[in-house]
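A single protein chain has been omitted; all remaining protein chains appear in their positions.
After this line comes chain A, so read on.
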Amino acid sequence: MKRTAVILVLLAACVLLSGCWSSSPIEDLNMIVGVALDSADETEVEAIFEREGGDYPKRKKISCTYQFVIPQGAGGTPKGAPPSKNFNNMTETGDSIFEAVREFSLRTNRPPIGHHLKIVVIGEELARSTNISELIDFYARDNDLRPSVLLMISGGKARDVLSNSLPGQIPSFVLEDIFNNVDRNSRIWEPLSIAKVVGLLHGKKSFLMQNVIISGKEYKFAGAGVIRGKTGKYIGFLDESELEGMVWVTGKGKGGVLKTYDPDRDKLLTYEINSMSSKIKAKVEGDDISFVVNIKSSGRYAEVFASGGKKLDKAWVEKDEKTLQKQIEKLAQSTVDKMQHELHVDVAGFGNSLHIQYPSVWRKVKEDWDETFSEIPVTYEVKLDLENYGASGITAE
């Protein structure tokens, strides 16, 4: 009798405990992988919907484009057939980003879910007119969306960035993965996740966002957009080479290329970066603040066109090191110049260095730091080590 009871309980447990209260099969979900936010610009589909009565009260401010993945069969595409498009974009124009998401529930049977959102691209035009913290409020608050979502800015229309891709690829994934190339190219800014940006926006600190541009079906990471902390709006742009300078100033790069020309012979000299680091030292004398940027790097010759010398020769290497150091200084200087005299913001962390080294001085200047920074002298100390010359000891003729 007792045994029967035990067996019954166990059987009941098997049935009752194995279920999941609110489960939904993965193939019935519309997985959001990317979002593009633009200033209001309705698509044709939307215009027709509206004409036919599919409209609701809203201020037309933002066009949200959502990218969904189309689940592929386990076997992939049949042999011989061209790879089909495996994503689907839908646009909703309105003022509430959340309302726009829920509006999709009128347009498709599968509920959109945000667990796998990777990237939010914001159009430059929208970023210029709207505080970023308003745009990301929903993304930072929702329970499905994770703070690891990356933010980017697009010089053109953000929607186009998500619609262009080579066959078989999903644009959002490609964009996310390009950030991993930071060890191959020093013109990529560190990925900016929601987790990082909430603090910057709340602390009213200026910051950079990776910029992406498109041409035809391809895109390219190109420079970075500058967001002013006080307003949270887009105010300008660092181009590729200025971003490279920024990477040197902050020491955030992990690899890449540094190119210059031999001053005597006007021959190309390319250096592959192995490592870089930077320390910004603040100096305070009385009321005068100044900064010294201490950049260190080591790497190897990648391409050398100048002929005649032996790379094994110490004097030769030292001369090349000096040439490269000058190039780094030039890059850094032009970036800091642009920050100080054109954009009037500090996005390189000079303020942080001052805060860490002289907390009491920082308290006095922090209110209007972006403006104060524009007047502060910055000097550079660059130390570069050419450690290796690759497999050829002698240069090309």
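The definition used in the following text is that contacts are C-beta pairs under 8 Å (C-beta built on N, C-alpha and C of every residue); 3 or more make two chains touch, one makes a residue touch a chain; residues count from 1.
Just so we're on the same page, contacts and distances are computed from a predicted model.
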Hidden subunit of the complex - UniProt protein name among "GerAB/ArcD/ProY family transporter", "Phosphate transport system permease protein PstA", "tRNA threonylcarbamoyladenosine biosynthesis protein TsaE" or "Tryptophan synthase beta chain": "GerAB/ArcD/ProY family transporter"
From A:Ser129, A:Ser148 or A:Thr231, residue that would touch the chain that is not displayed: A:Ser148
Touch criterion as defined above, residue of A:Gly54, A:Pro263 or A:Pro359 at the omitted chain: A:Pro359
In chain A, positions touching the absent partner: 21-22, 140, 143-144, 146-148, 193-196, 198-200, 202-203, 205, 349, 352, 355-357, 359, 362
